[in-house]
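Take a look at the structure below.
Shown here: the complex without one of its protein chains, the others still in place.
The first chain written gets the first letter, and so on, giving A, B and C; residue counts start at 1 in each chain.
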Amino acid sequence: MFYLESGQFSTSYRQDQRIFRLWQARLALVLLLAAAYTVVPWLGSDYLFSAILIPFLVLSLAGVGLNLLTGYAGQLSLGSAAFMAVGAFATYNFLLRLPGLPLLDGFLLGGLSAVPVGLVFGLPSLRIKGFYLLVSTLAAQFFIEWLFTQVPWFANNSSSGVISAPALVILGHHFNTPRGSYLLTLSIVLPLVLLAKNLVRGQLGRNWMAVRDMDTAAAVIGIPITRTKLLAFAISSFLLGIAGALWAFTYLGTVEPHGFDLNLSFQILFIIIIGGMGSILGNFLGAAFIVLLPILLSIISSAWLGDWIQAGQLENLQKILFGCLIIVFLIKEPEGLAKLWNTLRARAHGWPLSYWN
Amino acid sequence: MSAPDSASDGASSLVTFLQHQSRQRAAAVALRHKKRGIWQEKRWRQVWTETRRLATVLTQAGFSQGDSLLLLSHPRPEALLLSLAAQYLGGVALVLDPDSDRAELAGLLPQLGARHVFAESQTQVDQVLAAHSGGALILYADARGLADYAQAQLCDYGHALAAVGEIECEPQAAPAEAFVFYRLEADGQLARQVLSHEALLSAGQRVVAAERLSAHEQALAARAFAAGAQIRYLLAPWLIAGFCLNFPENIHTRDNDRRELGPTLVAGTRATYGRLAALVEQHLPPPGSALRGLIDAALRPEASWWLRALSYYPLRRPLCDVLGLNRARAPLLIGAPLDEKDQRFFAALGVRVRPWPDSNTWQRQPAHPAHAAAGSALWTAADTQHLDHAR
Amino acid sequence: MTSIPRPLLRLEHISLSFKGVKAITDIGFEVAEGEICALIGPNGAGKSALLNVINGVYQPQQGQVSFDGEVRRHMQPHHAARRGIARTFQNIALFKGMSVLDNVLTGRTLKTHSSWIEQALRIGRAAAQETRQREYAEKVIEFLRIQPWRNTLVGQLPYGLQKRVELARALAAEPRLLLLDEPMAGMNQQEKHEMSQFILDTNREFGTTVVLIEHDIGVVMGLSHHVVVLDYGKKIADGSPDEVRCNPEVITAYLGTKH
Partner (left out) sequence: MSFFFEVLLGGVLSGVMYSLIAIGFVLIYKASGVFNFAQGSMVLFAALTFVSLLERHVPFWLAFVATLLVMLLLALLIERLVLRHLLHRSPMTLFMATLGLSYVIEGGAQALWGAQVHGLDLGIADEPFTLAGLMLSQFDLFAAAIALSLVIVLSLLFNRTRVGLSLRAVADDPLAALAIGIRLQRMWVLVWAVAGFVGLVAGLLWGARLGVQFSLSLIVLKALPVLIIGGFTSIAGAIVGGLIIGASEKLAEVYVGPILGGGIENWFPYVLALLFLLIRPAGLFGEAAIERV
């Protein structure tokens, strides 16, 4: 609408395959990144970092992880938190038991060790579909949670399996401050999201969607169903694993196995429902939504309702609200906020005309 | 820019200008064709060499000075380059409108008896074969469906081009006429319209001068070759000013392509502009809606200056952008003027449509290229008058 | 097709049944390289089932399929695809959530040789591969004249176009054998004519062997070099269109099924 598109055309396929085809979009992105790395850390308060931005980023990453599996490859999962837990505990142990292991390598190894777990619980997906698959992922959810509470070794024999963040040091720089952890999280999340984006716009991504939309046809075309599904589980749990490690160490600081319970899994599922299945941007929108809504709610209640409703009730209210939102989204906008964003873009593309190709 | 000085000296032909441009700005983009989803570019150097290779192809098929090459094709670079190649060899390009009805073509083709033909695709090839013309060579651009055609003279444009090298000889002295258009009158008699090199170049130079066309223009050739005027107002200026000529993917995608390209120079007839206006009309929000009301108010020519100012960024500019006209410096209108409504619409958009005469002086006479000279002379006279009126 | 080329596909004594219900009984025929072969027959004659046997969606209880000299009892669909068998489905099986271009590109999956890691990091072969696949997809899109809808979601396209896109997806795999399950079902004469033109051109242009199911006898006779007639899961005729047309059994079968 306010930006001109004409005169921007591609003379090669490379050009045509860029993520952002308009220079205005590229500029906006650059500005956003610049702000995220300069203005925000400079002006932001500790509260902003540790209560809003860090959870937002981590949940976005987790959302991406689940979205690859559920939104793109069409494999419903309720076990996200389990894979996050694996990532967290693995990272913790690697850093604990391999002294001198660089922090980032620790995160990487954490993500990698979530992969086999994801594969194991993904195997049933080769024979079973839909709801039946829920069982497999729920099994993961409960088994992993049990395992980490049951075996003290994972938590270095601490009481009730609590693990706490190692020193977040990279090349002598400390990131333990809220500002530091924010920058660290940002710098880990962004590249991973880029990788995910590349995957979904490449052949693998198309194969995932093909399997999701109609797996018999996909098989007939020659898409290796088994491989495609398992890759979805593997890559998804890799991202979830790293998200888990970040959740534990840059967001919470200390966490116990029950910190990764079914509710967290649900929360991440909600992120992709609200944000939009089969969309990368959607995860950020959904995560922002999930993070901000409770905060807004508490602000509103304390501002207007004062102490008329107590904390417990507020929580119930929140639950009801979330439930309603999920239902409303499923009814009104099954493709989530991302869809709204896209319709907006389409409208701008043809503005002021309606439905211009 | 310095072109080989004016068309007044008889020696200069379209080809000499092409040669000039290929030296002047060898590496600049001369042609773009939206094909297979992207805008495929040709630089002036390539255009020149490709023309010379095509000349070789034609000579090998026995084409020589004074011969004529028949073009039965929608606008596409191949047709353009081939006509230049024919002129390179001192030949003439005969142009038929591929969209004119089958019966008319069936009547036309045999009378022209062209031995060298460029037929766009299977449909056109069939028409040519049916008329037993193109005895020496039939080049086609779209090989689809032609795989098992046995005729020896059939030849794929791409293959032919790949097979040969550049021609040795320099451009041949051109006969007076560059392009000749043919059609059948209602009574079945043959009518022709001749565009001579001289007339084209002088007309072209007038356009370039009057519209201050530079080498940086982006011209959209949606209908070039469909009408003589298009050649006069796009092809000639293209060679003279040395800007970039762009061909859309096909007739169905042209609006989208225009939007992508955002041409600075477009040449259309009353019908072309009318179509655009109608398109906007039907895509505007439904009458009665608030937005529609705003748009109508803003586009009213008697709208107050502040309304225009306010509506510029939110409405008029984006609308121009959607139409791909926001960069259109020189939207030429050829021939009949727009009707009131469209006139006002484009004026309100800020698209200042520039009228140019289309002196389609069709003469009814038997098809003998020999007689062309007279025709072209006559035509030139007529045209210059028109142009003088226009200025 | 004057000379007798070697058979590309040979079916021998194929029998298939679902839970004891016989769908196909002892059917065998040959399809020569580069020919267009039509399977016709009343509804429930087992035509679709036969296609599903050919590309391994169903496993026949008896009989064997040999494709390009390779004889086999059992085959998985993706193996069939790897050997160069592509197909379209009776009720369109496009990927509704994807654009036309992406649908066609999925057809290129077997031709893509870059690993997913390369794709993720956009290193090595990934970019080059992506470009190559795009080029070919665009070639097919141009061939089937669907450029204007390149970026439209297939779900939003009219039925006739969807059929065309499905054909495009199949062609993108550069198949040697193309199985078309009622490519013209529910089309008007105009669309039917276009579609059969596309099929003919495909056959000529790429020398693709085609096996198709079609009810419109007129179209079939015009299009195919070779017709196989099924009735109640049995083969009742097999030959050139003319031979089949005047085969008494066929006539009775058809008149029999009508009224």
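Criterion: a residue touches a chain if its C-beta (ideal position, glycine included) is under 8 Å from a C-beta of that chain, and two chains touch if they have at least 3 such contacts.
Source: prediction; values computed, not measured.
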{"item": "Residue of A:Leu269, A:Leu337 or A:Leu353 in touch with the missing chain, whole complex considered", "value": "A:Leu269"}
{"item": "Selected residue (touches chain absent from view) among A:Leu29, A:Leu98 or A:Val135", "value": "A:Val135"}
{"item": "Which residue of C:Ser48, C:Thr112 or C:Gln162 touches the chain not shown here", "value": "C:Ser48"}
{"item": "Hidden partner chain, residues of chain A it touches", "value": "76, 124, 127-128, 130-132, 134-136, 138-139, 142-143, 145-146, 149-151, 216, 262, 266, 269, 273, 312-313, 315-327, 330-331, 334"}
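Everything that follows uses one rule, which is that only the chains that are shown with their structure count from here on.
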{"item": "Any chain in contact with chain B as well as chain C", "value": "A"}
{"item": "Chain pair that, of all pairs, has the most C-beta pairs in contact", "value": "A-C"}
{"item": "Centre-most chain, if every chain is reduced to its averaged C-alpha atoms", "value": "C"}
{"item": "Chain B-chain C separation of Cα centroids, rounded to whole Å", "value": "42"}
{"item": "Separation of mean Cα positions, chain B and chain A [Å, integer]", "value": "54"}
{"item": "Of all residues in chain C, the ones touching two or more other chains", "value": "134-135"}
{"item": "Where chain B touches two or more other chains at once, by residue number", "value": "37, 256"}
{"item": "Touch list for chain A against partner chain C, complex", "value": "13-14, 16-17, 195-196, 198-199, 202-204, 206-207, 209-210, 212-214, 216-225, 231, 235, 278"}
{"item": "Touching residues (chain side chain B, partner chain A) in the complex", "value": "32, 37-41, 218, 255-256, 258-262, 280, 283-285, 291, 295, 313-315, 317-319, 321-322, 324, 326-327"}
{"item": "Touching residues on chain C, where the partner in the complex is chain A", "value": "55, 57, 76-78, 80-82, 86-87, 89, 93-98, 102, 105-110, 112, 114, 116, 119-122, 126-127, 129-131, 133-135, 169, 173"}
